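Note that one protein chain is taken out, while the other chains of the complex remain in position.
And now, chain A:
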């Protein structure tokens, strides 16, 4: 109700000119761009700058969305129109915490919105996690998507035929699909050329998708599941007994359309007991009710992964939350593998001067307004806001950020109206000019949207030579060179 009031409230003054409002958004992914769009629509005359640590905009649309999902990336057209708005600037190659501090940004702008997402990973916290051959799925995704920070990841795809993916969300399905799809099909996507070459020589033939809970709790969505089930010449293994439903599952599925449709898809694809896959055929195994217990080191290759020990689980209802949680049964089994991708969640990283809830992995906030403390007697941090994964945690789809941004911008608008954002003295903040001056004095070479367009054109040009929509520039040096040419 409060939100609905706030929204109608903010609409009611959506045409009020706010010439002096200067906003800096940190992070140019969907959360950042939707926030910019909504601020520009709600505040005529406001100036919005979007800074990003990369020379390229669009965050996970560029480095997260799978290369074989070009239609999901169409949203960048809309974001580009926002960036081309005369009152909006993209300022790339600016890293919060090293190029500029949060305190400085707050001095320079009336409002700062942090939407820099989650660039780290949850750990499993089990023995052997440091062995070579174990990666976070995020790193693997960044690698095939040509993120400059992971272009040298060089995952070993050649010394084993088996990969284990831990986790059963859409990221897990994305990486499984990239490992299993015929490379001829990937060759015409915008996948990075180093990844395409490595996948072309990959000996990974069997992929296991391991989840602690059952099919009724799996986090993936129907589109991604349908896609992986349709990969050419792929043998799918789903055990019939895993699909049997408890009365509690039945109830959960009845009330949850997504989970119900997922369960139906899995049931249709479940393996008949007699099926045999042809030799050499690639295999995808859905492994439910298994909890990773420890990673096993290779006897012949020091420091390398050779296998995984898993514990069989059963579901119990958590008394506090009512959620189904997996508990170990004491029954263990080991399997061999040469590659492990941990897809158990992303994690946000705090910067200096930013309140952070380490337990939840988000910035403590009320409707996007940052709070000084995660718990107890917290104050609202004046002019500081969050949006996207840093605000809600690393879940949801691109569109989730639309509503997330709407909420944060409603909070900003409300604060502007009651004078809690702009300074009482009436002096306007330095905004963009101040920021650019400061960055210049530190010799930070910023990349403007025009600079990104040069990268964009060059990538498209290189792509057209190979029948790809683009060939991404994947080193910092190449990106900066082309952008500032």
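Here is the rule we go by: a contact is a pair of C-beta atoms (placed from the backbone, for glycine too) under 8 Å apart; a residue touches a chain by one contact, two chains touch by 3 or more; residues count from 1.
Assume contacts and distances are computed from a predicted model.
Participant: Of the candidate names "KLLA0A06259p", "DNA polymerase epsilon subunit 3", "2Fe-2S ferredoxin" or "E2 ubiquitin-conjugating enzyme", which one corresponds to the UniProt protein name of the undepicted chain?
Facilitator: "2Fe-2S ferredoxin"
Participant: Which residue from A:226, A:294, A:432 or A:445 sits in contact with the chain not drawn here?
Facilitator: In the complete complex, the chain left out is touched by residue A:226.
Participant: So which of A:185, A:250 or A:334 would be touching the chain we can't see?
Facilitator: Touches the omitted chain: A:185.
Participant: From the list A:46, A:60, A:75 or A:236, pick the residue that touches the absent chain.
Facilitator: A:75
Participant: Which chain A residues touch the hidden chain?
Facilitator: 1-4, 7-8, 11, 69-72, 74-75, 77-78, 184-185, 188-189, 221-223, 226, 230, 257-258, 261, 366-367, 396-400, 402-403, 406-407, 467, 469
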